[in-house]
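With one protein chain removed, the remaining protein chains of the complex are shown where they sit.
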């Protein structure tokens, strides 16, 4: 962008009408997704492979208009806002827009799809499964759809781990929490998984899971490519914590924030009903504090929100204890929300605990909730031994993540599942579907597997939580 | 865009890795918003008016980093996706990004804000009011904030229609449905309103309402400008129907879709518990079918969704009766969701009804629900006199719109209110705050007052509802 | 009772300790229920018929203690309170206590049960069905259990109206509203029904329905007895209105009161958000106002509760309009709850409407809700033409009655179903199970079919609603 031609603010001297200013944008870079071998021309000069017309066009009730199908040039922008005055703007990145293509690179009659869920529960899992089954069969006529039970290990499991699914079987799944396909952690054995995929003749894999699952999907994608197989793999990111980057948000997140209100309400009631009462709620979020932050903003009954992105300390000037004491003296009570991953460095850890890892290879988190509850009790007993004090601690994790998706998430899961199917049918593989600034798009699986989504505490949005809680920023240098 | 350099789809012959393609974008046009006279330089050559440093920087607990404030060049893009292959791309429109500015054009100590709500209820109204009060006082230190009761007519009403508000008074408003400031329709008398504003010394008006309210706000803006007054007016669009354009969605909409599920569930239960039962639910939506559409997609128990954007007919081949008969014979029951504005041209209307208008000047809608219920009963009695039949009709309108906002909408209302305040403090007027592709932005009030937001039934998204209901498209020519 | 020896109040001169006074009670009369011919001795001198030991005693996991089975002398009292000082106390009526008997008069291996639901929906219907199926099979080993679809007419319907049920099939029915067996009104043809029962070999009929269904069950009972058949019929009273006498309350009632709160909340929000706003809610209750009364008491936001048991009038001194005007002037708004059957005599009725009856033979009720809404509007326009006014009317009937039962009602439905089964297995017929002062009992079907349960407005309990609403008693003579 030409820094010699910035937009000038308030250029209209009389402010009478909206004004228009024209700026030249930098070039745009398309970040494309891979394709199946069969979807590629054999050489740059070769003709494209024979395409199959999209069967939606033959739908008995529905007659798609010209604008119905996505064109090859349809892209979405990664960044929806810019600082035009900046001398060196961020490069503009684009992704392919998700949606149905007029011509398919995959023959629905020959397709055999496998769906698998891995990792912890998240509201909407069953809706995604339901919509993959319904979309594959009713939009495209894919008749062979299987649920693979018990996570990745199901691919090399027994026959009963491979369950044929059809629209009638999944009809009410969107009203159920959890996953009807059971889920597990770990069990990732690349060779056995790909052998299992091949042995059972699957041509489309839909892997629904968290960051570990996405990294596994990348490995499967690369192995499938190495073997030159016409089998696609799609990752559908599932993280109730909303800790996956690039996409706008993950499914189940809005539901989680909604249900978290119940826990905060209970903590607030317990706190206000006691003398010098503290209500303490631990919410999900190992690497990011999105649920804690959003639940705090929606509730407004929270006095302090502790998230992994902001270090805090307990004692001394500007510390948590000082802040809470002031709040209790002023209001008679206080409510604290702490994200799972906050304060990990403050909790004393044994050598064993330092070494431990969970089955997906994640560092084992110590439980910040009981630790903080205990520290609060010890602090008060030490500093204010003659005053009553109560801490009520609530860990609503399973009551949050096991509910069915709310209406907003149910709709989102539908669009996500359909976007995935459309992409697979177009011959894409190694990709993740997801909304980018509201536009459903296809993103390389490799990019999503490494993208993080921390709460940006330097942005003005963080001020929202501050305007709600007026909590300190725990910057010792300020103290 | 240079049509000689389109992106080529599948350019990577081996599909081994995500590829990058670079394209030149067309220029961008900034659609700016007006400013107060005091925020404008007296002439293009004059120095800018004396600015007030943002008091957030003096906040005792919070120390804004460099990235906290919005820069003059920060803009958002109206369209987040494009067809790069199109020969003549849409012009790229941008808006100013919402958020706090480092320098204010308004002195908080001299500010006197008035909040008013007009038109029908919508989940989140009280949250917007609460956050305007809290944001004005706690972020900016504005001490004079008033609620104006009973809509626009309150501006020229009695003293008791002007209620002083502070954070303590509004503390739990976000947990209440409706509006604590009472709302009315009509009563728009431009001269009296502006006279009232001036007489009471208000310097900032926040008008929350629907399209009629936005048109009224435009008139007030123009009159204020005509009189050369340093009084800003901001419109906060309230439409449970989601029928306002440019912005991503309106507040309360997600809550409405959530609660609508209860009505659809009840209609579904009534239908399946009867012999040849039909459950009929009327949902809000005079000019657009967004609630009906989203509720249908989230529920999946709906057999037919009728919206204003798609004409339908009752009798004959391809008509509603034929479709419902088939569905009842197949499943034993059917559920129909009809938006308020659907089928208006089918309902017989007396001459009086043709002339009538409501207080806001909207055409009076005939009630499609009882009419359709009656038509269904008459049809069945005529065509299938010896078979049992039941229609249960539910109109959940007030039970939907009177609830408090859910967590998602509560958060949205907060961001909307804070965005409005930041803009006013920066000296903007005649604008609407709202999210555009996820980025909160400022849009000229005049643009929003005329923007519509119909359901795009030619887009592939409409296929979602079709894949859920498999309903006919009521194109007679196809029949 | 000897009136010469009344208890003396405050007989203990120092009030230091609880005192005991002993009184002689009047004799007790047992109101017994009929038995199957096979359960009766052939003559007063003959030995009792061969009994079957209760199979619960052979349960692999459960070893019933001695106190587990109901003894032949176990009875419950109809009245749990008395005025001991009254010269002529009411006769004391007792009923057989419900529960398992040690010896059965019915061989479970030969039993063939039919379940049928009639009339309108009520929360808990599916729970009753589920527990009948589960209880019959798991407690008693009855293997032949059938659901009869579409109400009484299903007995002479097609084969597909007779659906075999087992515990797996009904597993989640308690989480569903409505009735999985479809329900209808009317279709009562005694000869065809009993012929159908005989033809299909049913030996136990469980009829779930309202007062019309109970009267039908009495007719079936008498016809079965006339034909000398060893077929039992049990009536399970279903009335969301709670208008059936003798029993403590009907299932689904607590759920209905709970959900009615949502409608009252919405009406309250609409009323307070308007200028001179009235929220009007119509609740179920044709002959009794129990739902309206309980919902009013639970909500406390109601200004006036109109029920069938209390006449009211609109105009003049002491009338509804005068009361509402006062309330609106004082509080700015008012909320009115009206039971379906209130004010029927006030609504103008055409000759046709005077003659009409519904399929169950009930008088057709005119819709008091829209009538009252319209009268309110006309009154205000006439009396206060220059003041704003709004009436928002909500009819939540189907949204209330179609929900699943809440926990309280779910448990109640279980006890009701099990009580029914235990009675049938003991050889009883022509009875209704139900709680009497908390004790599950067996009541002659004939008694229940004619018992009413009006709200006792002369009791001090009616004062509760009065203390909540302070509404007038519409006694014109007082005015």
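Going in written order, the chains are labelled A, B and C, and every chain counts its residues from 1.
Keep this in mind: a residue touches a chain if its C-beta (ideal position, glycine included) is under 8 Å from a C-beta of that chain, and two chains touch if they have at least 3 such contacts.
These figures come from a predicted structure and were not determined experimentally.
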One chain isn't displayed here. Which of the visible ones does it touch? A, C
One chain isn't shown here. Among C:154, C:423 or C:472, which residue touches it? C:472
Of the residues A:275, A:364 or A:450, I need the one that contacts the missing chain. A:275
Which residue among A:143, A:162, A:182 or A:349 touches the omitted chain? A:182
Could you pull out which residues of subunit A are in touch with the chain that's been left out? 121, 149-150, 176-180, 182-184, 262-263, 265-267, 269-270, 272-275, 277, 332, 388, 392, 394-396, 398-399, 402-403
Taking the full complex into account, what residues of subunit C touch the chain not shown? 6-7, 9-37, 39-44, 48, 56, 59, 61-77, 80-86, 92, 94, 97, 99-100, 134-135, 138-139, 174, 225, 248, 254, 257-258, 260-261, 294-295, 297-300, 406-408, 410-411, 414-415, 418, 429, 436-439, 444, 446-447, 458-461, 463-464, 466-467, 470-473, 475, 478
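Going forward, only the chains that are shown with their structure count from here on.
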Can you name the chain that lies farthest from subunit C, using the mean of each chain's Cα atoms as its centre? A
Is the contact between copies subunit A and subunit B built from the same residues on both sides or from different ones, judged by whether over half of the numbers are shared? same
So, comparing each chain's Cα centre against the centre of all protein Cα atoms, which one is closest? B
Give, as an integer number of Å, the spacing between the C-alpha centres of subunit B and subunit A. 26
Quick check on subunit B: which residues sit in contact with 2+ other chains? none
